[in-house]
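All protein chains but one are shown at their positions in the complex.
Take a look at chain A:
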Amino acid sequence: MIQSIMKSRLLWPIVILILILLINLFFDSNFFSVEVRNGHLTGSLIDILNRGAPLILISIGMTLVIATKGIDLSVGSVIAMAGAIGSMSIAGSEGAGLAPIFIAIGLTLLICTLVGGWNGLLVSRIGVQPIVATLILMVAGRGIAQLITGGQITTVYYEPYSFIGGGYLFTLPFSVFIVAAVLILAVVLTRKTALGLFIESVGSNPNASRLAGINSKNIMLMVYMFSGFCAGVGGLILSSNVMSADGNNAGLWFELDAILAVVIGGTSLMGGRFYLIGTVIGALIIQSLTTTIYSIGVPAETNLVVKAVVVLIVCLLQSPEFRKRVFGIGKVKRKGEQKAREGVTLP
């Protein structure tokens, strides 16, 4: 029992998350209290969930992309584009009923999924490296977002739009339900069907999986489309929170936070394995870290420094070379490593 807990990949992320939350308890004894106010659940924990929603969504998409040994650098720009499309398509529809919002959501998600598909086409059909293929959209996407909004911060005066990011349903923030829906969709599709296995197989060796009869090109195309879709949903939430679209700053650094969340969650950047729940915990760690930094009165500017240190620690802990040098590691692991090394030296 204890051994299986110790072996779980989720152990360390959960421990870190709990530690960060406990640190908050020292500074605010009410940190864990959750109460109902105006029919809404309020409290720091709910706040972390609510504010972390876009990051969790985007990280879920990123997890599947990274599982295929890819990476999606364009998510930050897609967030900006989603906000721009969403806001522009309903700008000036005050008091026009509910139809505009459905059109806006539909249009945004469709375009973002197609944009993800564009990345997927470059990676799977033309064979461009993922970093490079998505770099194009990362550079150009922000330009396109500014093009759509005319380079200005466009404010939306249409009430229903605020519900996406700021609304409440059954006392919980609506964004939590969106996250839950996307997460359940991803978990069911990848863990209850063979799709997850296909993704992991493409991540460990695309050629071998093609020979085994898996359409690796379409699998890749699909994960990038899903990542674009997730970034679209996240962008709608972010833009709805502030009721405006900012082509320049919306979603800035999100790709980095998302990659960080995935890596903290135990998914290796080498592809071939992925842990969706780990990613969610990783994203929550990042969000709690941000909240903690704000709440304990450390200057907000140190946020980036702390994140950098966390990335390095997590990566070093994941590195076999580091673990060997620092901890020495027992017999069992050495055997495994030796085997791995023998496999590598024979080309």
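The rule is short, and it goes like this: a contact is a pair of C-beta atoms (placed from the backbone, for glycine too) under 8 Å apart; a residue touches a chain by one contact, two chains touch by 3 or more; residues count from 1.
We take it that contacts and distances are computed from a predicted model.
**Q** Name the absent chain as its UniProt record does, using one of the following: "FAD-linked oxidase", "NADH-quinone oxidoreductase subunit J", "4Fe-4S binding protein" or "Sugar ABC transporter permease YjfF".
**A** The missing chain's protein name, per its UniProt entry, is "Sugar ABC transporter permease YjfF".
**Q** Sort through A:36, A:99 or A:139 and give me the one touching the missing partner chain.
**A** A:139
**Q** Kindly state which of the options A:171, A:218 or A:319 is in contact with the chain not pictured.
**A** A:319
**Q** Across the whole complex, list the residues on chain A that are touched by the chain not included here.
**A** Spelled out for chain A, the touching residues are 71, 122, 126-129, 131-133, 135-144, 146-147, 151, 247, 256, 259-260, 263, 269, 299, 301-309, 311-312, 315-316, 319-322, 347.
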